[in-house]
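Here's the structure we're looking at; comments come further down.
Heads up, one of the protein chains got dropped from this complex, but the rest are sitting where they should.
Chains: A and B, in written order; residue numbering restarts at 1 for each.
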Amino acid sequence: MSLEEQKQVPENWEPTILAFCCNWCTYAGADLAGLNRMKYPENVRILRVPCSSRVNPQFILRAFQKGVDGVLVAGCHPGDCHYVSGNYFTRRRFLLMQRFLEYNGIDPRRFQARWISGAEAGKFRDTMLQLCEEIKELGPNRKLREVK
Amino acid sequence: MSQMQEELRQKAKELLEKGEVRYIIGWGKGRFHHRPPIFIYQAEDVDKLVWDEYCVANLGKYLLDDKFPEGKIGICVRGCDSRAVVRLVQDKQVKREDVCLIGLPCTGKVDQEGRELVKCRDCMHRNPPVYDIVLGEPVEEKGNPDRFKRVEELEKLSSDEKYEYWSNVFDKCIRCYACRNVCPACNCRECFVDQYRVGWQGKQKNCMQNQIFGLTRAYHIADRCIECGECERVCPVGLPLMELNRKLIKDLNSLFGPYEAGVNPDVKPPLGEYRLEDPEEYM
Partner (left out) sequence: MQFKKSDLPKILDSMAKEATVLAPMKVKGNSKFAPWGTEGELDFGAQNVLLPPKDCLFPQTEKMYRFETDGLKVNDFEVINESRPTVLFGLKGCDMQSILCMDDVFLTKGYVDDFYKKKRDDLLTVCINCTTVAKECFCDSMGGSPNGHAAADIQLYDLGESYQVKAQTEKGQKAVDSWQQYCNKDEGEIKEIACELKVDMDGVPEKLAGMFEHPIWEEISRKCVGCGICTFLCPTCYCFDIDTTKDGAEGTKFRCWDSCMFSEYTRMAGGHNPRPSKKERVRNRFLHKLEYFKERYDKNLCVGCGRCVAKCPVNLDITSFIDQVKEVASHE
């Protein structure tokens, strides 16, 4: 498929976004957003992980491969990690990963990371809204995607 | 060169006779210009050792075949081999006290037509940074001012151009996994590729699967790549794999400070460490 064909957006297309959420903060933040009846786009699929540093960079490649249009990794603010230092490793790992994906032609907006605490329901919703909007603008992701 | 070869044979003989090492890993004579790795157990075989401009293969990886040796292993090390051994020691694959490093300052190797190898052109450590014995005189380090030049050129391309470039690269890959098998940083007991049941890597050969392999491997060795350039040398279809590794090294240096893998055994790879004042982009 040529790049031009790849860019075509199918009718009624909706993005699929995968959010890796740390069990101890972001997942609780998402829960709080729900409790507060905050609305965020249903395009987001949340995958709960014990810590943001549980996210293997390969998970992200795998997600793109299986047809996800955008990936978010969200964890505790620096200093707040349930396991003391997990998110510091996350930070190093994904600062590098984002640049690496960009170098390979993946738009950096397709893979993002955020710190969202258990109390930041508003931030959770805003992040999801923003992410969803950005991905919608970018259109479907065909890069690294599995060919059938 | 031939004087060094004499010295090497002499030293090897001495080590074997005294029983300081059980065997020595070095280079021997192959079919044509090739200098394949050889394993010398007997003092009378030391004349099989060769040291000349064709000794290209990196020897460090062979230590993995004998992780619990009976007695020390002597291994000939140029700059790149020495760094490979440091890599394996740091990754806790090999014990430093199990190996005896015979340092050989290197002035670069050539291919059969006499052209300098790309990996030697880009070499930054011609003298072994870590060794037990060193032969000959140290050679002048020439550095590599163009280390990141190609990466910078690629970075200037647009997203789609980059993707097209790398798709074209990986389209050629035949998935022989030679890059992985010679890489001293690729020392997992079981590679993700071979974890067939887990399904990280499909066995089908197509551009996307090749890319998944290439990117995962590059990222997995990101902070541990010793820049020996063996992956590029062995690739039968000539993929520019160091362009991926150098990108990661360049970013690691700019994000977390300068680091060279395999040079100092006491400095940990940057992705296995953190500092509170690391750059913050996720607020």
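Quick note on the criterion: contacts are C-beta pairs under 8 Å (C-beta built on N, C-alpha and C of every residue); 3 or more make two chains touch, one makes a residue touch a chain.
Remember, it's a predicted structure, so these values are computed and weren't measured experimentally.
Novice: Which one touches the absent chain: B:E14, B:D98, B:D122 or B:D194?
Specialist: Considering the complete complex, B:D194 is the one touching the chain left out.
Novice: May I ask which residue of B:V50, B:L135, B:V182 or B:L271 touches the chain that does not appear here?
Specialist: Within the whole complex, the residue contacting the unshown chain is B:V182.
Novice: State which residues belonging to chain B touch the missing partner chain.
Specialist: 30-32, 34-39, 57, 61-62, 65, 168, 172, 174-178, 180-182, 194, 196, 202-206, 230, 233-234, 236-238
Note that in this section only the chains that are shown with their structure count from here on.
Novice: Quick one: report the Å distance separating chain A from chain B, using the average Cα coordinate of each chain.
Specialist: Inter-chain centre distance comes to 34 Å.
Novice: What does chain A use to touch chain B in their complex?
Specialist: These residues of chain A touch chain B: 3, 57-58, 61-62, 65, 78, 85, 88-89, 91-97, 99-100, 102-107, 113-115, 143-147.
Novice: Any idea which chain B residues touch chain A in the complex?
Specialist: Spelled out, the residues of chain B in touch with chain A are 151, 154-155, 159-166, 192, 200, 206-208, 211-212, 215-216, 218-219, 222, 244, 247-248, 251-252, 255-256, 270-271, 273-276, 278-283.
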